[in-house]
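Only one protein chain is missing from this complex, and each of the others stays in its spot.
Letters A, B and C mark the chains in the order given here, with residues in each chain numbered from 1 onward.
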Amino acid sequence: MSPPQSTVYFRVLYADTDQMQTYYNARVLEWFERGRNELLRELGKAYRLWEESGIMLPVREVWVRFEGRAEYDDRLKLDTSVSMPSKAQIRFDCRIEQADSGQAVCHGHTVHAIVSEMGRPVRPPGWLVELIAG
Amino acid sequence: MSPPQSTVYFRVLYADTDQMQTYYNARVLEWFERGRNELLRELGKAYRLWEESGIMLPVREVWVRFEGRAEYDDRLKLDTSVSMPSKAQIRFDCRIEQADSGQAVCHGHTVHAIVSEMGRPVRPPGWLVELIAG
Amino acid sequence: MSPPQSTVYFRVLYADTDQMQTYYNARVLEWFERGRNELLRELGKAYRLWEESGIMLPVREVWVRFEGRAEYDDRLKLDTSVSMPSKAQIRFDCRIEQADSGQAVCHGHTVHAIVSEMGRPVRPPGWLVELIAG
Partner (left out) sequence: MSPPQSTVYFRVLYADTDQMQTYYNARVLEWFERGRNELLRELGKAYRLWEESGIMLPVREVWVRFEGRAEYDDRLKLDTSVSMPSKAQIRFDCRIEQADSGQAVCHGHTVHAIVSEMGRPVRPPGWLVELIAG
């Protein structure tokens, strides 16, 4: 079974660019956030509701490989999938490409701990495992 | 008596630039934040301590006029002064110029409400009035 | 005749929030950029094409009044309209409210010069006046 996945489209803002006339590296992590927000919403439980259930997913690790340019107003396609590499972690894999040409822009992942509101590691509740691991 | 004032110097990052090869407009509001943080610290009570005293200063209004370019790695000079236009508000005036040439970059102000942790307007305590209004 | 207008909807990211648990003031200027980009696209000529026609619209002035909170994942509605206060300027007025409740979040405007690629003021071409001033 393939992992849960979703796709969002968006355009590069001036705010995303830098003087090399392409996107600034840090902005990718905001795009990744948008991708995982929408994936969890589509899976049926928006991250806001995770927090209301007492589950927080602080970022523990990020990795990005930058592959191609994306200029102001380019329309980008962001694919996000989610998995559980262990009982204690959730991982989102993201891939961004030019929506029109399919040319690679960047890809990477974020790894998140599963903790309580107090920041303590918690055993993932049943709904979470079912949502992610199917 | 002139209003309390302080000066900070900083350099433009790639993160601050956009594809027009000058600073992106929103970044100025982060620079203004740095200016007012340092001014309050120099006055003797860092804003972090204001919050610990139960006083919050949410931004109610910002205004900026953009006057000149600032490119990557330019060294900028930011002057900030503070005043109380009324019993209910604190205002910071900021001016940014090129540190070397003195050429104007931008200037503006932010207006802040004086509220409790619950977001309710509060009468400014004595220490606050003394700090700002001398 | 009412001025050209458009509406976009978006959700608040963690990236937009700060420790007061509402949106950070500078992020509003990025939202305003999104609004004017989409308005110009809907009017029939995306800003990217303005630049290809040799017309740049650097920001000369911004003003924002902050009216209400917007928390992580709140869905916001942004209305943008455009006008020409003079032959040399274009102005965008923006209003953001909670999409569900209609509660005010903030409103403001940006004023832009009309310049050439070299940064020199230019007489607005016919297509521009027709697009904005109808």
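The criterion applied here is as follows: a residue touches a chain if its C-beta (ideal position, glycine included) is under 8 Å from a C-beta of that chain, and two chains touch if they have at least 3 such contacts.
Values in this document were obtained by computation on a predicted structure and should not be read as measured data.
Visitor: So which shown chains sit in contact with the chain we cannot see?
Guide: A, B, C
Visitor: In the full complex, which residues of chain B touch the absent chain?
Guide: Where chain B meets the chain not shown: residues 11, 13-15, 29-30, 33-34, 37, 46-48, 72-73.
Visitor: Which residues does chain C use to touch the chain missing from this display?
Guide: Its contact residues with the unshown chain are 14-15, 17-21, 24, 26, 71-72.
Visitor: Take the complete complex as the reference. Which residues in chain A touch the chain that isn't displayed?
Guide: Listed in rising order, the touching residues are 20, 25-30, 33, 56, 58-66, 110.
As a convention for this text, only the chains that are shown with their structure count from here on.
Visitor: Calculate how many whole Å lie between the centre of chain A and the centre of chain C, each centre taken as the average of the chain's C-alpha atoms.
Guide: Those two chain centres are 27 Å apart.
Visitor: Just the number, please: Cα centre separation of chain B and chain C in whole Å.
Guide: Inter-chain centre distance comes to 24 Å.
Visitor: Just the number, please: Cα centre separation of chain A and chain B in whole Å.
Guide: Roughly 34 Å separates the two chain centres.
Visitor: Which residue numbers or ranges of chain C touch two or more of the other chains?
Guide: Touching at least two other chains: 29-30, 33.
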